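Here's the structure we're looking at; comments come further down.
The complex appears here without one of its protein chains, the remainder shown in place.
Let's turn to subunit A:
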């Protein structure tokens, strides 16, 4: 537990979630300054594509160790928001900070990834020609320059770390299979495993349970709950059952800005949310 600026109470909570929890010692504490307890700050973000306003005055804060679910109808700007956070799309104006010191609007995708934001795509994206083990190896947090890769050999510690994640995502038996041969659900898990290998501070997960069986979905919920506290998670999901099983805090997006925020129960009873979803 190297100087991770996480409040004591949260650590206790993390320790309480046993079982699937990864070794907290591996969460690299240096780098992100989260003095005020906010890992992600989005303020008054505007994005427009050829006149179409994808995000309007979006303001959103994610706290350290929080598990936040984002819901909203199609076209609400969920994916665009993730694109802004990961540097894929530049906002027209607004403030986007990771921790206290990383200005996301001024960083490249690679720099943002290295700073500690991991992203899972809506469509599972893994390196199909490589084995499951190699996928995790490439994702592992380490020096990722060309020279380092030319000389890289796995240390015992790194191998153990990969083995651990393989067990966590239940792909131990498929470790040498090409990732392209995995089932849809397995690919989802592999991608989540790759995020874990990156040891990010903030995980962005775009529809992580799409195409999963009920059992897999349940397992994912458990996994995410065990990841929260040590990591901060932002989950975009349509599956309300899944959202209900994991989220303590839900944000509803509509037409590019925040419509409602609160517990799932609160937002489900919110007049405006009902209106948007049911079109009344």
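A few remarks follow.
By our rule, a contact is a pair of C-beta atoms (placed from the backbone, for glycine too) under 8 Å apart; a residue touches a chain by one contact, two chains touch by 3 or more; residues count from 1.
Assume contacts and distances are computed from a predicted model.
Not shown: a single chain whose UniProt protein name, out of "Urea ABC transporter permease subunit UrtC", "Cysteine desulfuration protein SufE", "YIEGIA protein" or "Cytochrome P450", is "Urea ABC transporter permease subunit UrtC". Remark: the omitted chain is touched by one listed residue; of A:109, A:172 or A:265 this is A:109. From the options A:43, A:128 or A:275, the residue with contact to the unseen chain in the full assembly is A:128. Of the candidate positions A:77, A:99 or A:118, contact with the unshown chain belongs to A:118. Among A:144, A:175 or A:238, the one in contact with the hidden chain is A:144. Where subunit A meets the chain that is not shown, the touching residues are 86, 108-110, 113-114, 118-119, 121, 125-130, 134, 137-139, 141, 144-146, 149-152, 194, 198.
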